[in-house]
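Notes follow the structure.
What you see is the complex with one protein chain gone and the rest in place.
Right, chain A next:
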Amino acid sequence: MAQASAPMAAATPARDLGRDLAGLALILAAGLAGYWLFPDNLSFLTRLISVALLVLSLDLIVGYCGIASLGQAALYGAGAYAAGIACLNGVTEPFLLILIGAAAGAVTGLLMGTVMLRAHGLPQLVLSIAIVQLLHEAANKAAWLTGGSDGLAGMVPAPLFGLFEFDLWGRAAYLFGLGLLVAVFVALKLLVRSPFGMVCRGLKEDPLRVSALGISAFPVLLRMFVISGAVAGMGGALGAISTQVVGLDSVSFELSANALVMLVLGGLGNLYGALIGTVVFMAVEHVVAAIDPFHWMTLVGALLIAIVLFAPRGLSGTLDEAARILARRPRRAGP
């Protein structure tokens, strides 16, 4: 888990590969452990994976490009509704539904990015909120297409590979989701290390310098918005397939704000952080919110204050520091 947050300082490619494979193995092991340990909670775990994809997509925007967004659920909801509507209209192949969700998310990401990148700072944040609220109202009003406040229900996806049914226990849905998460994670890991990912980081750290190098910010950031939209859309589609319901809450300000909280809890600009934050947040919510939703709110609030004051790099950053101190190893520096 001790993934260095600055790959530029990475020691050797071979060592990186080893760390990545170990990280992937850990994700897979954790996923499969969940499958064996909580066979009665698989639908919750599948929802967790679906939200993890949303948080990963938000990390691309916030953590790697430095654009604060409180409207990421717009992309997630677009994917969820697109997959839901397609499924009700006879497209039931699960892989195709995921692709439809990704495409819908990407198109929404293109629009959202075009609008949001016009402003900076606070107005940008407000634009992200306005976009998700606008889509929420639109989904609420277009009842003939989206089911309005009742939502869409009754989607029955075709069996996975024609063999495994998406049944009540949700085994197929969970393993399908886990596979999707691992595939997306590998792709994103490659993406953030690519020259394109580096340019995005550069734009976050020092936009003036990057533009002095002759790189125009808008197309780069817009491309990242589209990729982020595709990832969030896949998350939404996975949610639609596994729960077989799409509600208005999938395109809400609350979901967007929660996603941001999970991301910051785990650690910005770190793909493992996005996963850790999602798992910790949703697991605690699952337990505490069942007792009293208002206690849960107080707890999240106190947690947020504590993170900002004491652990600005989130859980993954703190784990990283702890590992370093335990190993009594100086911080790796230089190229």
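One rule holds for everything that comes next: contacts are C-beta pairs under 8 Å (C-beta built on N, C-alpha and C of every residue); 3 or more make two chains touch, one makes a residue touch a chain; residues count from 1.
The rule is simple: contacts and distances are computed from a predicted model.
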| item | value |
| --- | --- |
| Hidden subunit of the complex - UniProt protein name among "Heavy metal binding domain-containing protein", "Na(+)/H(+) antiporter subunit D", "Branched-chain amino acid ABC transporter permease" or "Roadblock/LC7 domain-containing protein" | "Branched-chain amino acid ABC transporter permease" |
| Touching residue (missing chain; options A:Ala130, A:Val182, A:Ile215 or A:Val280) | A:Ala130 |
| Residue of A:Ala119, A:Ala153 or A:Ala322 in touch with the missing chain, whole complex considered | A:Ala119 |
| Of A:Ala83, A:Leu178, A:Leu271 or A:Ile307, the residue in touch with the unshown chain | A:Ile307 |
| Where the unshown chain meets chain A, residue by residue | 62, 68, 70, 115, 118-123, 125-127, 129-131, 133-134, 137-138, 140-141, 253, 257, 260-261, 264, 268, 294-305, 307-309, 312 |
